[in-house]
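All protein chains but one are shown at their positions in the complex.
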C-alpha cells in the first residue's frame, strides 16, 4: 500500500513571521511516504479538527528537502482570510493535514540558456522552487536565471534572499517606487524583452491576475514560450469537484473549462482566456 | 462602564493533565473587571475563533485567586466531547473567551457546625471551592467539613488533595472497590446520616443524575437541608434562551421549568423532579 | 478632495432605517427568543443602543415549554426545541414591559397562536399596551385548525393571519417567515398583499441530531430548529429571493455573527437585520456589530446606510 497516496499529517517545524501580519514562512515535517514534489506543484493544507475551516487551502511548494529524519516542505504564505490567519497562529509542534503534492509542475527545458522568472508578490513561491531546481540540473554552468520581482512596496518584497542565491540577476520593481523600478514588474520585463526572443529563453510567471493579463498582452505572439501558475478556489485539489475552473481556448473559436488543480496549476499562458 | 459585565478574554496560565486523557486542571488569567465568583457559580468557556464549537461550555469554578497581577480562576474538567477535547489541547499562553461568573452560588449557612459535601466524580469541583470558602469564614474554628467523594475507581479520584486541606474528613468510595468503600457514595453517606440530623448540618451535593436521584430518595423528608448543583446543556448562560430547563415542583401538584443557569445552577434538592 | 474625504471620515454616517413607518436608530435588532425579555442582557449592554429589541415569542396563555434536553450544538450551529415557553401576553405586559419602558429603544413583540383568533387576540391586547412599538408575527407555528401544518407553509393561511392581525392593530406589523416552506418568496408576496409592513426571515430550519451510543435523539422533542452561522448562506439566498419579489422592507435573520455578515444581508437588499444565536456567544454581539458597520461605512465613504442597501453588483470578485 505504500504507493497509494493519502492525506498526510504534517508537523510544523517552524512558522515564522517575515513581514508582520502579512507574510509567513512555514516548514512542515511529513511522513516518508510523501512523493518528491516538482516545482509548480502544490499541496492542500488544513488545520486539524477545524470543521469551520472546512476546505483545504492550496499552497505552492516553496522548497523541499529530504533531511535525515523526514521530508520537509516549506510554504511561504500571505494572510488574507480566516484560513491563512488560523495557519499563522499555529506554533511549531502542532499538526496539519496535508494532501499532495498535487497538479503538474512546470515543464523543464534543459536546452534553454535563459530562464526568465516573473513574480508578482507571493507569486515568487513556485518560481523560487523552480530556480533552485534548474540550478541542480547538470546544465547549470551555462544557465542564466533572471528574476523580475514585483511588490507593492519595499517592505512587501518577499523571497529575495533565496532568489539571490539561485539567480544570475534579480530585478525589483515596486508599485510605489520605494525600491527598484517604479511601476509594474511587467514594464520592467518589457524593457528587456528583445533579448529573450532568440529561441534560447523561456518565461515562467506567477502573480495576480492583473499582472498575468498584462504579461499575456505583452507577449502577444512573440516567439517565446511562457508558462504560468494560476490560482482559483479549490475544494478537492485532485480533479473531482470541478470547482477550480479555468477558462481556456479550445478547438476553433470554442472555449472550455479546465481544472486548475489536475490540468494545472501550470498552463501555457496563451491557452488561458484572461478576462 | 466598569460595572457592565462582558465577555472576557482569558489567557491560559496552565493546562495540566491530571488523569491521562480524562481529567485536566486549567488556570486562566482574567482581566481585573472579573467579578469575584462565589462557590457554585460557573463560567461559559469558548475557544477563540472556533466557530465550529459554537456555544460556550459551562464549567463550575474550582478555585479563584486575585494575585498581584490579575484574577485567576481554576477549572477542573473531564474530556467528554469535542469541546472539552479541544480545551485539553490548548497550551499556556493561548486565549479563551470567558463569560461569568454566572448563576447563583450555594447558600452559606454560618450557623451550621457540620458541612457535608457529597461529590460524584467531577462533581467535586464546586464543592471543593465551597469548602475553601467556608474555611475562610470567621466560624472556621468550630466548623467540621466532611466530604464524601465517589469515583469509578481509584485512578479516577480527582480533587482529593484540595479536599484534604480544607476538610475535617474525606471519605472515599469507588464503584469497583479499588479504593475506600466499595459501592456508591450515597451508601457511604447513608451510614453516617443519623449524625447529621440534629439541625446543625447541611448537605451540598454535585454529581451525575443517578447519584442525585439516590440522594433525593435517601433524604426524603428527613430534617436536613440539601443544596445541589445541577447540569443541563446551555446556550446563553444568562437566562435568555430557555435552553437549560430543569423540571421543578410548582404550587400545588403543578410542575414547571426553571433555568439551570440563571435560577441555578444551585437548587434545593427537594425542589427538583428527578426522572 | 482630501479635505472632503476627511470630513466624511469624521462625521458619523447615518444609520437610521425605516421599517414600515417605524424609524429605527440603526438596523440591528435582537432576534426573538434569543434575547429573553431584554432584562437578561441589560447587565451586558446598553439597550438604548439597539435598533430594536424583539422579545421572546408571546402566546395568549403562558406556556411551559418542552421537556429537556432542549438544545444541542451542531457544526457551526445549534438546535433548539424550547417549545415556545413564555409568560403569556398578559404577564409580559404586567411583569416584563415595565422594565423595558424607560429605555429609548423600539420594543417589538413577537407573537404566535394556534388559531387565527389567538393571533388576533394577542395583537389586540398588545396594541392597547403602552410601550410596544411593533408586532412581529411568527407564522412558523402549527395551525391546530388546519391539521397542525404551519401557518407559514401556505400562502393562503399566511395571508389570513396577516390580514387578521392587521385589522386589529395600528402598530407596524412584521411577518416572520419560515424557511421550511416550499417557496418563501411566494409566502412573502402573499403577506405583503395582506398588508404586512415588513417581512423578516429566516426562522430556524428543522434539524435533528442523534446520540449514536444510546440511539436516542439529542433533543427530547426529537427535532428542533437549526440556527447559527451554518444557516447563514441559506438565509442570505432566501433574502435575496424575497427582496426581488416584494417592495416592503425585508429584515435579514440567520447566522449573523459579525459586521461582515450583516453587510452581506444589507448589500443583498435587507433593510435591517436580527441577531440571534450570536448574542448567546457574545452578549455584546449587537453592539460590536454596530461598531463594525460604522467602520465599514466610514472606510467606504458611505454617509447613509440606506445607500448601501441592495447595492449588490453583478460580476465576480477581482483580486
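By written order: A, B and C. Residues from 1 in each chain.
In this section, a contact is a pair of C-beta atoms (placed from the backbone, for glycine too) under 8 Å apart; a residue touches a chain by one contact, two chains touch by 3 or more.
Being a predicted model, the structure only gives us computed values, none of them experimental.
Taking every chain of the complex into account, the chain not shown here touches A, B, C.
Summary of contacts with the chain left out: across A:56, A:103 or A:126, the touching residue is A:56.
Of the listed residues A:65, A:137, A:197 or A:241, the one in contact with the hidden chain in the full complex is A:241. Of the candidate positions A:29, A:46 or A:214, contact with the unshown chain belongs to A:46. Hidden from this view is one chain, which touches subunit B at 51-52, 208-209.
Subunit A meets the missing chain through residues 4-7, 46, 51-56, 83, 97, 99, 232-247, 256-257, 262. Hidden from this view is one chain, which touches subunit C at 67-69, 74-77, 79, 153, 181-183, 205-212, 214-220, 222-223, 226, 228-234, 236-238, 240, 255, 260, 263-264, 267-268, 296, 311-318.
Assume only the chains that are shown with their structure count from here on.
Rounded to whole angstrom, the centroid-to-centroid distance between subunit A and subunit B, based on C-alpha atoms, equals 54 Å. With centres set at the average Cα position, the gap from subunit A to subunit C is 46 Å. Rounded to whole angstrom, the centroid-to-centroid distance between subunit B and subunit C, based on C-alpha atoms, equals 36 Å.
Shared interface positions of subunit B, defined as residues touching 2 or more other chains, are 51-52.
Taken residue by residue, subunit C touches two or more other chains at 75-76, 229, whereas all remaining positions touch fewer.
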